[in-house]
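The complex appears here without one of its protein chains, the remainder shown in place.
Should a chain be cited, it is by its letter among A, B and C, assigned in written order, with residues numbered from 1 in that chain.
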Amino acid sequence: MNSIIPQIVANSIIAGSLYALVGLGFFMIYRTVKFFDLGYGALTAFGGYMMYWLLTLLSVPTYIAIIGTLLLTAMLALIMNRLVYRPLRARGSSNMVLLVASLGLFTAIQAIIAILFTSQFKTITIRSLQETVTLFGAFITHTQLLMIAVTIIVFIGLSVLLRMTRFGASIRAIGDDEEVAKIVGVNTKNIVSWVFIIAGAIAGTAGLLVGLDTGIEPTMGMQLLLKAVIAVIIGGVGRMYGVVIGAFLLAFIENIAVWHLSGEWKDVVAFSVLILFLLFKPKGITGA
Amino acid sequence: MKNIKWIIGILVVIILVVVLSNGGDKEQSAQQTEGPIKIGFIGPLTGDVASLGENALIAAQLAVDEINANGGINDRTVELIAEDGSCSGKEASSAAQKLISIDKVVGIIGGLCSSESSAFTGILNQSETPGISYCSSAATLSDAGDYFFRTYPSDAYQGVFAANYLRNEKMIDKVAVLYVNDDWGAGLKQSFIDTFKNLGGEVVLEESFEKDERDFRTQLLKAQASGANLIYYLGFDQGAVSAIKQRDELNVDLPMFGADPWDDMTIWNDVASISEGFGYTVPHTTDSQSFTSKMADVGVSEVSVCASQSYDTMNIFAQVIGQVGTNGSDIKDALYDVQYQNGISSQNISFDENGDLVGAEYVVKTIQDGQVVEL
Amino acid sequence: MSILETKQLHKTFNGVPVVNGVSLSIESGKITSLIGPNGSGKSTTINLITGMIPFDGGAVVIEKGTILSRIQPNQIASYGITRTFQNVEVFEQMTALDNILLVLTERNVFSSLFEKHTQYHLDIAERVMKRLDIWEKRNDMVENLSYGQRKLLEIARVIAMGERTDGETKVLFFDEPYAGLFPEMVKLVTTILKELRDEGKAIILVEHNMDLIRELSDYVYVLDAGKHLKEGSVDNVLSDQQVIEAYLGN
Partner (left out) sequence: MDYIIHLFILIGIFSILGLSLNLVIGYTGLLSATHAGFYGIGAYAVAILMKNTGMNFFIALLLSIVITVLSALVIGVVLSKFKDDIYALGSFGFAIITYGLMLNLQGVTRGPLGIPGIGRPELFDISFSTNLTFLILTLVLAVLVWWMTRYITRSSYGRVLQAIRENEKTIQFFGYTTYWYKLSIFMISAGMAAIAGALFATYITFIDPSSFTLIESIFMIAMIILGGLADNRGAIIGVIIMILLPEFLRFVGFPTEVAAQMRQVIYGLMLVVMMLYRPQGIYGKFKF
């Protein structure tokens, strides 16, 4: 029995890093423009399919495929912001209007992907990433190691960006109070577009990693998105590291639930945790 | 504000006119003896199982094209009208209602999911339109009225066959069952477990997972820890690929055994190398090489489960209509004593008094050094 | 005898004491003004008494002598207290008439479910809105009203609260009611405040315009940096050296 524990821990870390990666992108948007962007879910699916299209269909060399995927997903995120979110926010629409609009974008993009690529389940295989390695008695594949590494890099990158750079300072300024930021001379229009570009790139990375690890299908976006939202809420809506804590906590709770109860209760448990946090600790662990 | 009201008013009128007009002129052509014979098709074209639906639709269309190529039925061309059931009761019942009362179809091929078929058996009986499902295996559909037939074996047979095979031939005594949480998975799991238990076997783990679940790591570990010596996995191709990959990653040294959705090359192209000794049950089909190549010609590289049944169903309809014409109850009676030879999905197809497929024989296929071999 | 008293009211915002031991005594039939430079804690004091923000210390004593250490917003109506808001809080996408009827009708869920506003309610609403001469705007959506009209609507709402059958509101808080009003509206509001005082209501006014304070106040409290600087009649308070210094800022 004891040889199982390290594997469960490993499973949780793998799932946790995926939720964290998706959560970080989602958090960047939420922290800056203050609404739950459901359209972000479709970005991860779009990223996965762009990787599939570039690498498998056009058999473009791997690195170019990765860069291509990031660029294309970031571009889609930018288009979503320019065509829909910016006019709505310029008019001072409430969070709910933006939430419903993002829901519309999610439904439309997901259906367009299904039309272009059919709903057939697809996997992306890169030979070198298939092998597994054993760490403290747990088996982890190279893809999963890559996923954990990427999450750490993105987390550190974002923290440095937000803390150290002027660009990061203006993002935080917009996050605190967009009107004041405008008055102080921050070009909010431009900065928000860049936030969507970064978040789009992160979503693209998450999508392609999921494609490499398990596989992609048009309806994968909603599942990932909802778990990322839970991670953001549990972790704490204010702090970056809160998202990471929330993601790993969610992953551990889920895996323990699957271990003790059974697989089908995984979602019910995850969302019960969300409700409990909303009830007793709405500010999340970091209590921002 | 005013013009919005006008636009909406006109829109609703147009919709009604279009819907009615289509209904109107169809009225007279139904009973005529010339003009195309219309057959309906219902299957999931959106949602999680859309890939199976699309595959089955192409197979049915293939049959229609072949029939029309050699003169149609009594030199009347056949027209296939497909509607999306998206694996849900509401959609399937709307689709069936439209096919029957607007398109006046002579028969319906469908539904795929049992939830689809169960939603419109009532309408079939009320409107005396025969329907043949090519994939619904729920046991409850056996008593769904005289106008409902199935060219796909009920779960009962496959579960019993698999239990016998694993218990008696593979001498497995402890099994862990992982099944997808939908009507197909739950039905098959139940018939397997009942049979396996009264054959003296022990089911040490019974766990289900969501249709879109891709992370089986913890459940595979549970199976290993449960002391089972085989994992009976009931899931479609998406889940299967992930499960087999993760089993290999976690070095869970239990062999896995599946059911008919595993009869799909998309799985084995990916994971055959790490599935040595795995097996699965599948309804016995004749040499389907010609069928697979025909499907490949129309762009379907991997033929998924129920596609061959959909192809046969269309041909059965053609054979019966050729004999008794397009009247619903005549077709129904003819179907009860039809003997369809050299079918793709199974050698000869006939229906019992419940409309279920008679005597479905199953075979076991295993993966031996990277190849799918039939025992 | 005072209809409402506060005992050593206390409130700190992350360490800074915004209201520091303020004790007021409000009497019926009088206009009591709260004055002081910006940030002296005037509005915060009112927000504490009317339950908008919880207080950290002290107590509020209301008419029946009950001492309260905690006040929830939905309780103040039952204590006979009502108020206007510094930056107008009205119901935008509803008609002006609805904004008034809202405060006249039943308050608990079941009775309000089975009650429809009657002619009786409409008459009160008409009388109140005519008094503030916004009656002809009654069917407009509040979002289309001017800032001044909304201010008048808030005052109409406070008066309407007084007209309720189940227990009259007697203590009315006006948080800068004159801000942004045209001159003739200022005259209108001044006459109404006087009328309410003569009807025996206790009025608490927060205002910066010293002429209005001189004209209206029966009693004045001066607050500075959350502390209770001076109190008394209008004339000697306004001529007091300390008060002038507090205003001019040393």
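In the analysis below, contacts are C-beta pairs under 8 Å (C-beta built on N, C-alpha and C of every residue); 3 or more make two chains touch, one makes a residue touch a chain.
All values derive from a computational prediction rather than experimental measurement.
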| remark: Touch list for the missing chain, restricted to displayed chains, reads A, B, C
| field | Selected residue (touches chain absent from view) among A:64, A:79 or A:96 | value | A:96
| note | Of the candidates A:165, A:190 or A:272, the residue in contact with the absent chain is A:272
| Positions on chain B contacted by the hidden chain, ascending | 4-5, 8, 11-12, 15-16, 18-20, 22-23, 45-46, 50, 54, 57, 82-84, 86-90, 93-94, 97-98, 100-102, 114-115, 118-119, 122, 127, 138, 140-141, 144, 181-183, 185-187, 208
| query | Residue-wise, where is chain C in contact with the chain that is not depicted? | reply | 50-52, 72-74, 76-78, 82-83, 85, 89-94, 98, 101-103, 105-109, 112-117, 157, 161
| task | Write the list of chain A residues that the hidden chain touches. | result | 35-36, 84, 87-88, 93-101, 103-112, 114-115, 118, 226, 229, 233, 264-265, 267-268, 271-272, 274-275, 278-279, 282
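Here, only the chains that are shown with their structure count from here on.
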| said: Based on mean C-alpha positions, which chain is nearest the centroid of every protein C-alpha shown? | reply: A
| query | So what's the Cα centroid distance for chain A and chain C, whole Å? | reply | 49
| query | Where does chain C touch two or more other chains at once, residue-wise? | reply | none
| In the complex with chain A, residue positions of chain B that touch it | 46-48, 50-51, 54, 178, 181, 207-210, 212-219, 221-222, 224-225, 237-238, 241-242, 245, 248-251, 266, 270
| query | Hey, which residues of chain A end up touching chain B in the complex? | reply | 1, 4, 7-8, 11, 14-15, 111, 114, 118-121, 123, 125, 132, 139-141, 210, 214-215, 217, 219-220, 223, 255, 258-259, 262-264, 266-267
